[in-house]
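The chains shown are only part of the set, and none of them has been moved.
Chain lettering (A and B) follows the sequence in which the chains are written, and residue indices restart at 1 in each chain.
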Amino acid sequence: MIHTHKIIFSTRGDGEIVDLSGRLAEALAESRLNAGMITVCTTGSTAGITTMEFEPGLRRDIPELMEKLVPRKGYHHDATWGDGNGFSHLRSSLIGTSFVVSFSEGRPHLGTWQQVVFLDFDNRPRERSVVIQIMGE
Amino acid sequence: MIHTHKIIFSTRGDGEIVDLSGRLAEALAESRLNAGMITVCTTGSTAGITTMEFEPGLRRDIPELMEKLVPRKGYHHDATWGDGNGFSHLRSSLIGTSFVVSFSEGRPHLGTWQQVVFLDFDNRPRERSVVIQIMGE
C-alpha cells in the first residue's frame, strides 16, 4: 500500500526553515496505514531535509552553522553559472535531500522535540516541492 | 511484511558511540525476511545515526571531528533554554537521525568494516531509544 502526497510551497530562501511535521501527520492520517516507512524528498538541489527541534534559537543556529561550514563565496559553480548559489548546492549535498522515518501504531518514530524540516539554502525566493510518500500495511 | 523492534539503552553522552550491528542482525534474523529495507531511527534530537568502521581510532576521531565542525559554545538555543546542549542539536541535524539499508538473501548490504552506529551528542547521560524496522518479503 503506497500513498504519495505532493506539497508545493513558497520560500524566501536564505536559510528559511519550513516545519513539515503537520503535513507529514496529515499524510499519515489520510493513508490509514498502521506501520511502515515515510519518505520525505525534495526535488531541489539547493535545499535539504533533516530533523531538528523547531524552536527560535535553533532556527537561527542552523543557518549560522551553515554559513560557517559552507561560506557563501569561492566556488567553481559560480564561475560557470553566474547565479552565485554554489554554496546552496554544497549545503544541499552535505545535509541531504531526503529523510526516512518508520512508523507503527499509526505514529511516526519521532521524538516530541524532533520535527522534520525543509531547509532552503538558495539565495532567492522560490517555489518548492516536497513529496511525502508512505508505504506500509 | 513489517517487523518493528524498539531498543532502549543507557548512554553516558558526550560523544559516546554505540554499535547497533548486533541488534540489527538479530532483528533481521527474527523477521525471517529475505529481501527488503531496514530503517534505523532514533527519537532523540541530540543524537545521530550513521555508519563507520567501529574501531578504537575512529571512535576517538568522530567525536573530535564534531568538536571542530560544531564547537560547544555560542548558540541561540542555549540562551533560550539554558541546558547548554545547542551543539548537540546541531550535530544531530547535520548527521541525521535515521539510516536506511537494503538487504537481500537475508543479509544487509553493509561492508565488513561498516557498522551502523548511534552517536550520542548530548552533554549528559540519557536513556535512549532506537527503532529498527524491517519491511520486505
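Just so we're on the same page, contacts are C-beta pairs under 8 Å (C-beta built on N, C-alpha and C of every residue); 3 or more make two chains touch, one makes a residue touch a chain.
None of these values were measured; they are calculated from a predicted model.
Identical protein chains form the entire complex, numbering 3 copies in the structure file, with 2 of these shown.
Keep this in mind: only the chains that are shown with their structure count from here on.
Centroids built from CA atoms put chain B at 20 Å from chain A. Those residues of chain B whose C-beta lies close enough to touch chain A in the complex are 1-2, 4, 37, 39, 41, 43-45, 69-70, 75-81, 86, 89-90, 92-94, 96-98, 100, 131, 133, 135.
Those residues of chain A that touch chain B in the complex are listed here as 35-37, 50-53, 55-58, 60-62, 65, 69, 94-96, 99-102, 104, 109-111, 113-114, 135-137.
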